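Read through the structure below, which is laid out as C-alpha coordinates, and then see the notes.
Up next, chain A:
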Amino acid sequence: MNIFPRIVFVLLGLFIVLNWGLIMAGIIRKIIARLGMRRGIKVFQPYINLIKNYSIRSQLSHGVMFYLGPVFRLSGGVGIFLFMPLIYGSDYWSNFSFTGDLILITYFMFFGMLGMALGAGEGGHPYSAIGISRGLAQFTAIEVPMTLAILSIAIQYQTLSISEIVAAQQGGIQNWTMVTNPLATIAAMLSFLGAMGHSPFNVVMAPQENPVGPPTEYHGTFLGVLQTNRAILHVIEAVLYMNLFFGGASNWGVLIIKTFLIYFWSVFVGMVFPRFRVDQSIPWFLKIPLVIGIAAIVVFII
Partner candidate 1 sequence: MSEKKQTEQDKFLAPENKKHTVIGPDGEEIQVDPLNDYFCTDLPKVEAPYKGVLEKFLNWARAESLWVLSYGTGCGSIELPPLFSPRFDAYRFGVAMRPTPRQSGVLIISGYLAVKTLKRVIRSYEQMQNPKYVIALGSCTINGGMYWDSYNTINRLDHYLPVDVYIAGCMPRPEAILAGFNKLKERIKSGNAEGANEYIEKLEWYKANQKKIIKDWNMPTYNW
Partner candidate 2 sequence: MKIFELENISMAAGFLLLMVGIWGIISQRNIIKMIISFSIVDTSIHLLLVSIGYIRNRTAPIIGEGVTKTDAATQITDPVPQALVLTAIVIGVGITALLLTYSLKLYRHNRSLEINHFNSLKW
Partner candidate 3 sequence: MKILRNSALLLIVGFMAWMMIHLYGQYESRDALNPVAEYYAVNGPEETGAANLVTSIVVTYRGLDTLGEVTILFLTAAIIGLLLRTEKGSRKKSVRESSEFLSTASGILIPVITLIGIYIFMNGHLTPGGGFQGGAVLASSFILVLLAISNKRIGHRLLDYTEAISGISFILLGILGILLAGGFLDNRILPLGNFGTLFSAGAIPVIYSLIGLKVGAELSNVILELNQIQGEEEEL
(Lines give C-alpha, C1' and ligand atoms only; values in the text may rest on other atoms or scores of the structure.)
Protein backbone atom coordinates (compact mmCIF):
# COMPACT_ATOMS: atom_id res chain seq x y z
CA MET A 1 0.00 0.00 0.00
CA ASN A 2 1.10 3.46 -0.67
CA ILE A 3 2.77 5.04 2.29
CA PHE A 4 1.27 8.50 2.12
CA PRO A 5 -2.40 7.66 2.57
CA ARG A 6 -1.28 5.44 5.39
CA ILE A 7 0.44 8.37 7.05
CA VAL A 8 -2.68 10.42 6.67
CA PHE A 9 -4.72 7.69 8.28
CA VAL A 10 -2.22 7.30 11.03
CA LEU A 11 -2.37 10.99 11.85
CA LEU A 12 -6.12 10.88 11.76
CA GLY A 13 -6.17 7.91 14.04
CA LEU A 14 -3.79 9.61 16.37
CA PHE A 15 -6.03 12.63 16.48
CA ILE A 16 -9.05 10.51 17.29
CA VAL A 17 -7.24 8.58 19.92
CA LEU A 18 -5.86 11.71 21.54
CA ASN A 19 -9.24 13.32 21.71
CA TRP A 20 -10.90 10.20 22.90
CA GLY A 21 -8.26 9.87 25.55
CA LEU A 22 -8.88 13.36 26.83
CA ILE A 23 -12.63 13.04 26.74
CA MET A 24 -12.50 9.65 28.33
CA ALA A 25 -10.42 11.05 31.17
CA GLY A 26 -12.99 13.80 31.64
CA ILE A 27 -15.92 11.43 31.54
CA ILE A 28 -14.36 9.12 33.99
CA ARG A 29 -13.50 11.86 36.42
CA LYS A 30 -17.03 13.10 36.05
CA ILE A 31 -18.33 9.68 36.89
CA ILE A 32 -16.05 9.50 39.87
CA ALA A 33 -17.29 12.88 41.04
CA ARG A 34 -20.85 11.80 40.71
CA LEU A 35 -20.14 8.72 42.69
CA GLY A 36 -18.70 10.99 45.37
CA MET A 37 -21.85 13.11 45.19
CA ARG A 38 -20.02 16.02 43.61
CA ARG A 39 -20.60 17.85 40.41
CA GLY A 40 -16.98 17.38 39.54
CA ILE A 41 -14.98 18.81 36.74
CA LYS A 42 -16.22 19.76 33.39
CA VAL A 43 -15.95 16.95 30.89
CA PHE A 44 -13.62 19.09 28.83
CA GLN A 45 -11.44 20.00 31.78
CA PRO A 46 -8.56 17.82 30.48
CA TYR A 47 -8.52 19.92 27.31
CA ILE A 48 -8.38 23.08 29.36
CA ASN A 49 -5.61 21.74 31.50
CA LEU A 50 -3.71 20.72 28.41
CA ILE A 51 -4.10 24.13 26.83
CA LYS A 52 -3.17 25.81 30.06
CA ASN A 53 -0.04 23.81 30.36
CA TYR A 54 1.00 24.52 26.81
CA SER A 55 0.34 28.16 27.51
CA ILE A 56 2.71 28.46 30.43
CA ARG A 57 5.13 31.20 29.50
CA SER A 58 8.30 30.22 31.26
CA GLN A 59 10.17 26.96 31.21
CA LEU A 60 13.11 25.73 33.13
CA SER A 61 15.53 23.14 31.92
CA HIS A 62 17.78 20.98 34.02
CA GLY A 63 19.69 19.69 31.08
CA VAL A 64 19.48 17.88 27.81
CA MET A 65 18.02 14.67 29.12
CA PHE A 66 15.44 16.61 31.09
CA TYR A 67 14.45 18.12 27.83
CA LEU A 68 14.42 14.86 25.92
CA GLY A 69 12.60 12.88 28.58
CA PRO A 70 9.11 13.98 27.59
CA VAL A 71 9.96 13.40 23.96
CA PHE A 72 10.93 9.85 24.74
CA ARG A 73 7.81 9.47 26.76
CA LEU A 74 5.56 10.73 24.04
CA SER A 75 7.46 8.66 21.49
CA GLY A 76 6.71 5.66 23.60
CA GLY A 77 3.00 6.39 23.60
CA VAL A 78 2.78 7.36 19.96
CA GLY A 79 5.01 4.48 19.03
CA ILE A 80 2.72 1.96 20.60
CA PHE A 81 -0.09 3.62 18.77
CA LEU A 82 1.82 3.33 15.54
CA PHE A 83 2.46 -0.36 15.95
CA MET A 84 -1.06 -1.16 17.06
CA PRO A 85 -3.78 -2.25 14.66
CA LEU A 86 -6.85 -0.30 15.68
CA ILE A 87 -9.78 -1.51 13.68
CA TYR A 88 -10.18 -5.12 12.62
CA GLY A 89 -10.40 -5.69 8.97
CA SER A 90 -9.17 -2.29 8.03
CA ASP A 91 -5.80 -2.05 6.48
CA TYR A 92 -5.67 1.69 6.87
CA TRP A 93 -6.46 1.62 10.52
CA SER A 94 -3.84 -0.98 11.26
CA ASN A 95 -1.18 1.72 11.30
CA PHE A 96 2.36 0.38 11.02
CA SER A 97 1.60 -2.91 12.66
CA PHE A 98 3.24 -4.73 9.78
CA THR A 99 6.66 -3.89 11.22
CA GLY A 100 6.32 -5.87 14.37
CA ASP A 101 4.04 -7.95 16.45
CA LEU A 102 2.80 -8.22 20.00
CA ILE A 103 6.31 -8.54 21.36
CA LEU A 104 7.29 -5.28 19.77
CA ILE A 105 4.48 -3.51 21.55
CA THR A 106 5.17 -5.06 24.93
CA TYR A 107 8.80 -4.08 24.71
CA PHE A 108 8.21 -0.70 23.20
CA MET A 109 6.27 0.26 26.29
CA PHE A 110 9.61 0.42 28.00
CA PHE A 111 10.83 3.05 25.62
CA GLY A 112 8.64 5.71 27.10
CA MET A 113 9.28 4.56 30.61
CA LEU A 114 12.99 4.74 30.07
CA GLY A 115 12.78 8.22 28.59
CA MET A 116 10.65 9.41 31.45
CA ALA A 117 13.01 7.89 33.94
CA LEU A 118 16.02 9.54 32.36
CA GLY A 119 14.34 12.90 32.03
CA ALA A 120 13.13 12.87 35.58
CA GLY A 121 16.53 11.68 36.71
CA GLU A 122 18.27 14.56 35.05
CA GLY A 123 15.95 16.85 36.98
CA GLY A 124 18.06 16.00 39.97
CA HIS A 125 15.13 15.76 42.29
CA PRO A 126 15.27 12.85 44.68
CA TYR A 127 11.50 12.47 44.62
CA SER A 128 11.61 11.86 40.90
CA ALA A 129 14.13 9.12 41.37
CA ILE A 130 12.14 7.64 44.22
CA GLY A 131 9.03 7.64 42.09
CA ILE A 132 10.85 5.99 39.22
CA SER A 133 12.40 3.36 41.38
CA ARG A 134 8.96 2.54 42.72
CA GLY A 135 7.41 2.55 39.32
CA LEU A 136 10.02 0.30 37.80
CA ALA A 137 9.96 -2.07 40.71
CA GLN A 138 6.23 -2.38 40.53
CA PHE A 139 6.35 -2.74 36.80
CA THR A 140 8.59 -5.78 37.01
CA ALA A 141 5.92 -7.56 38.97
CA ILE A 142 3.14 -6.37 36.71
CA GLU A 143 4.87 -7.76 33.68
CA VAL A 144 4.93 -11.31 34.97
CA PRO A 145 1.22 -12.12 34.81
CA MET A 146 1.03 -10.12 31.62
CA THR A 147 3.79 -12.20 30.08
CA LEU A 148 2.03 -15.35 31.14
CA ALA A 149 -1.20 -14.14 29.63
CA ILE A 150 0.54 -13.26 26.40
CA LEU A 151 2.20 -16.65 26.31
CA SER A 152 -1.13 -18.25 27.00
CA ILE A 153 -2.89 -16.57 24.14
CA ALA A 154 0.10 -17.12 21.91
CA ILE A 155 -0.25 -20.81 22.65
CA GLN A 156 -3.95 -20.58 22.14
CA TYR A 157 -3.81 -18.86 18.77
CA GLN A 158 -0.35 -20.00 17.75
CA THR A 159 0.56 -16.52 16.67
CA LEU A 160 2.04 -13.38 18.03
CA SER A 161 0.49 -11.13 15.46
CA ILE A 162 -2.17 -8.93 17.01
CA SER A 163 -4.15 -8.76 13.79
CA GLU A 164 -4.34 -12.52 13.65
CA ILE A 165 -5.32 -12.74 17.29
CA VAL A 166 -8.13 -10.30 16.64
CA ALA A 167 -9.14 -12.18 13.56
CA ALA A 168 -9.38 -15.36 15.53
CA GLN A 169 -11.84 -13.78 17.91
CA GLN A 170 -14.31 -12.67 15.32
CA GLY A 171 -17.80 -14.07 15.03
CA GLY A 172 -19.47 -13.26 18.27
CA ILE A 173 -18.75 -12.91 21.89
CA GLN A 174 -18.29 -16.64 22.33
CA ASN A 175 -15.06 -16.42 20.38
CA TRP A 176 -13.52 -13.71 22.43
CA THR A 177 -10.48 -14.62 24.42
CA MET A 178 -12.38 -13.47 27.44
CA VAL A 179 -14.62 -16.47 26.97
CA THR A 180 -12.23 -18.94 25.39
CA ASN A 181 -9.36 -18.24 27.73
CA PRO A 182 -10.79 -16.64 30.86
CA LEU A 183 -7.77 -17.35 33.02
CA ALA A 184 -5.40 -15.46 30.75
CA THR A 185 -7.90 -12.65 30.59
CA ILE A 186 -8.13 -12.43 34.35
CA ALA A 187 -4.39 -12.45 34.75
CA ALA A 188 -3.97 -9.78 32.11
CA MET A 189 -6.73 -7.61 33.49
CA LEU A 190 -5.19 -7.76 36.93
CA SER A 191 -1.89 -6.69 35.53
CA PHE A 192 -3.72 -3.98 33.62
CA LEU A 193 -4.65 -2.49 36.98
CA GLY A 194 -1.02 -2.00 37.72
CA ALA A 195 -0.17 -0.68 34.30
CA MET A 196 -2.80 2.06 34.55
CA GLY A 197 -1.41 3.46 37.76
CA HIS A 198 -4.65 3.85 39.59
CA SER A 199 -5.18 3.01 43.20
CA PRO A 200 -4.25 0.55 44.70
CA PHE A 201 -1.08 0.72 42.59
CA ASN A 202 -0.50 4.44 42.45
CA VAL A 203 2.04 4.89 45.18
CA VAL A 204 4.45 5.76 42.40
CA MET A 205 2.79 9.10 42.00
CA ALA A 206 1.70 9.58 45.58
CA PRO A 207 0.81 13.27 45.48
CA GLN A 208 1.87 14.53 48.85
CA GLU A 209 4.28 11.97 50.19
CA ASN A 210 6.35 12.02 47.07
CA PRO A 211 5.09 15.04 45.15
CA VAL A 212 3.73 13.25 42.10
CA GLY A 213 6.82 11.17 41.74
CA PRO A 214 8.71 11.25 38.45
CA PRO A 215 7.23 14.44 36.99
CA THR A 216 7.90 16.53 40.09
CA GLU A 217 10.06 18.93 38.17
CA TYR A 218 8.03 18.94 34.98
CA HIS A 219 5.89 21.91 34.21
CA GLY A 220 4.35 23.85 31.42
CA THR A 221 5.04 22.50 27.99
CA PHE A 222 6.86 19.47 29.28
CA LEU A 223 3.88 18.59 31.40
CA GLY A 224 1.65 19.22 28.44
CA VAL A 225 3.60 16.69 26.43
CA LEU A 226 3.33 14.21 29.24
CA GLN A 227 -0.40 14.78 29.47
CA THR A 228 -0.76 14.30 25.75
CA ASN A 229 1.07 11.06 26.05
CA ARG A 230 -1.09 9.98 28.94
CA ALA A 231 -4.21 10.54 26.94
CA ILE A 232 -2.88 8.50 24.05
CA LEU A 233 -1.37 5.79 26.17
CA HIS A 234 -4.44 5.06 28.20
CA VAL A 235 -6.51 4.56 25.12
CA ILE A 236 -3.93 2.59 23.27
CA GLU A 237 -3.27 0.25 26.14
CA ALA A 238 -6.95 -0.34 26.42
CA VAL A 239 -6.93 -1.02 22.69
CA LEU A 240 -4.22 -3.57 23.20
CA TYR A 241 -6.27 -5.41 25.81
CA MET A 242 -9.30 -5.08 23.66
CA ASN A 243 -7.49 -6.61 20.75
CA LEU A 244 -6.08 -9.41 22.81
CA PHE A 245 -9.01 -10.35 24.98
CA PHE A 246 -12.17 -8.66 23.93
CA GLY A 247 -12.53 -9.38 20.28
CA GLY A 248 -11.01 -6.21 18.91
CA ALA A 249 -13.11 -3.58 17.22
CA SER A 250 -14.56 -3.61 13.80
CA ASN A 251 -15.34 0.10 13.86
CA TRP A 252 -14.57 3.17 15.88
CA GLY A 253 -17.78 3.01 17.84
CA VAL A 254 -16.99 -0.39 19.17
CA LEU A 255 -13.45 0.67 19.88
CA ILE A 256 -14.61 3.64 21.91
CA ILE A 257 -17.07 1.63 23.95
CA LYS A 258 -14.70 -1.22 24.61
CA THR A 259 -11.74 0.93 25.51
CA PHE A 260 -13.92 2.95 27.80
CA LEU A 261 -15.11 -0.13 29.60
CA ILE A 262 -11.66 -1.60 29.84
CA TYR A 263 -10.24 1.60 31.17
CA PHE A 264 -13.10 2.01 33.52
CA TRP A 265 -12.27 -1.33 35.07
CA SER A 266 -9.08 0.08 36.47
CA VAL A 267 -10.83 3.22 37.65
CA PHE A 268 -13.52 1.17 39.28
CA VAL A 269 -11.01 -0.89 41.21
CA GLY A 270 -9.14 2.24 42.13
CA MET A 271 -12.28 3.75 43.57
CA VAL A 272 -12.92 0.79 45.77
CA PHE A 273 -9.51 -0.18 47.09
CA PRO A 274 -7.00 1.74 49.12
CA ARG A 275 -3.38 2.15 48.14
CA PHE A 276 -0.68 -0.51 48.33
CA ARG A 277 2.88 0.16 49.18
CA VAL A 278 5.35 -1.06 46.57
CA ASP A 279 6.62 -3.84 48.71
CA GLN A 280 3.03 -4.97 49.13
CA SER A 281 2.00 -4.66 45.54
CA ILE A 282 4.92 -6.67 44.19
CA PRO A 283 4.13 -9.76 46.25
CA TRP A 284 0.48 -9.32 45.40
CA PHE A 285 1.20 -9.46 41.70
CA LEU A 286 3.46 -12.39 42.25
CA LYS A 287 0.73 -14.27 44.07
CA ILE A 288 -2.79 -14.10 42.73
CA PRO A 289 -2.29 -12.91 39.16
CA LEU A 290 0.77 -15.09 38.82
CA VAL A 291 -1.08 -18.20 39.90
CA ILE A 292 -3.90 -17.41 37.56
CA GLY A 293 -1.43 -16.78 34.78
CA ILE A 294 0.28 -20.08 35.42
CA ALA A 295 -3.07 -21.77 35.43
CA ALA A 296 -3.79 -20.17 32.09
CA ILE A 297 -0.76 -21.87 30.66
CA VAL A 298 -1.22 -25.15 32.47
CA VAL A 299 -4.64 -25.42 30.91
CA PHE A 300 -3.02 -25.46 27.51
CA ILE A 301 -0.19 -27.75 28.38
CA ILE A 302 -2.58 -30.32 29.72
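Picked so that all candidates are chains of the complex that A comes from, given by their letters.
For this structure, a couple of remarks:
Criterion: a contact is a pair of C-beta atoms (placed from the backbone, for glycine too) under 8 Å apart; a residue touches a chain by one contact, two chains touch by 3 or more; residues count from 1.
These numbers come from a predicted model, not from an experiment.
When the candidates 1, 2 or 3 are screened for touch with chain A in this complex, the one that qualifies is 1. Against candidate 1, the residues of chain A that register as touching in their complex are 33, 36-42, 45, 48-49, 51-52, 55-60, 207-208, 211-212, 215-220, 223.
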